[in-house]
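All protein chains but one are shown at their positions in the complex.
Up next, subunit A:
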Amino acid sequence: METTKENTAFEEPAILIKGLKKSFGNLVVLNGVDLEVRKGENIAVLGRSGSGKSVLIKIISGLLQPDSGSVQVLGEQVDNISAADLQRLRLKIGFSFQSSALYDSMSVRENLAFPLVRNKRELSAAAVNTAIEEVLHEVGLSQTIMQMPSELSGGQRKRIGIARTLILKPEIMLYDEPTSGLDPITCGEINKLIIKVQQQYKTSSIIITHDLTCAKATANRIAMLLDGKFLATGNFDTVFDTQNESVRSFYDYNFTTHENNK
């Protein structure tokens, strides 16, 4: 698959992180992280649970403040930005949550309309409806428009969550564990959707996952986060062609163990 290869055509950085540090009490989560995500590129951040992967994208989206270091998103310094500028920047960032985070008191239509009507008040009702129908079509769930989130399956919820971010046509997508808790077929559908979003919306993405199949299928580059730092960065084959035990064990658990179990 073409998207899995490291593509040198991506030049300008969409996200530039230098020396990022974040601790919670005595627990050091990120300890001098450096990362560059170029425009149009998908990067998968791999790491064990609790290694700070989700913290990284929460800092990028301004949900958390870093202790030190620099975080630049689309040329804006997120670690030192006014509330108004952060609001404007957030319109260009889509965040797909691990739990989907759909508003459970609203129908699918209302969930999708919410960010649009609040941020683009000049849009007519017809334009809002058209945008909703378009994104629902993109994620292949047009039939769910009147349903409540509680009536959707896990995979459908993930896709509606992605659709809700796409409605604002973001330049950056942050996916937090997009395939966790899903069966392999639904995982495959989500992977295809991530690639489709990259190609159709020309987004730069960070995909937080510990599912190597997802990483291999969707990312141009892999970044391996261990002990608060990126241990290895590169394309899939380069990263896992190593004798480093921590990286190897991650690969072996995902592939060799599963194959042995078959």
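Criterion: a contact is a pair of C-beta atoms (placed from the backbone, for glycine too) under 8 Å apart; a residue touches a chain by one contact, two chains touch by 3 or more; residues count from 1.
We take it that contacts and distances are computed from a predicted model.
Trainee: Hey, which one's the missing chain according to UniProt: "Succinate dehydrogenase iron-sulfur subunit", "1,2-phenylacetyl-CoA epoxidase subunit B", "SufD family Fe-S cluster assembly protein" or "ABC transporter permease"?
Mentor: Checked against "Succinate dehydrogenase iron-sulfur subunit", "1,2-phenylacetyl-CoA epoxidase subunit B", "SufD family Fe-S cluster assembly protein" or "ABC transporter permease": the hidden chain maps to "ABC transporter permease".
Trainee: Just to verify: which one of A:19, A:32, A:115 or A:154 makes contact with the chain not shown?
Mentor: Of the listed residues, the one touching the omitted chain is A:115.
Trainee: Which candidate, A:38, A:53 or A:90, sits in contact with the chain we can't see?
Mentor: That would be A:90, which touches the missing chain.
Trainee: Taking the entire complex into account, which one of A:168, A:182 or A:232 touches the absent chain?
Mentor: Only one of A:168, A:182 or A:232 touches the chain omitted from view, namely A:168.
Trainee: Mind pulling the subunit A residues that touch the left-out chain?
Mentor: Those residues of subunit A that touch the unshown chain are 58, 61-63, 87-88, 90-91, 93, 95, 97-99, 101-105, 114-115, 118-119, 164-165, 168.
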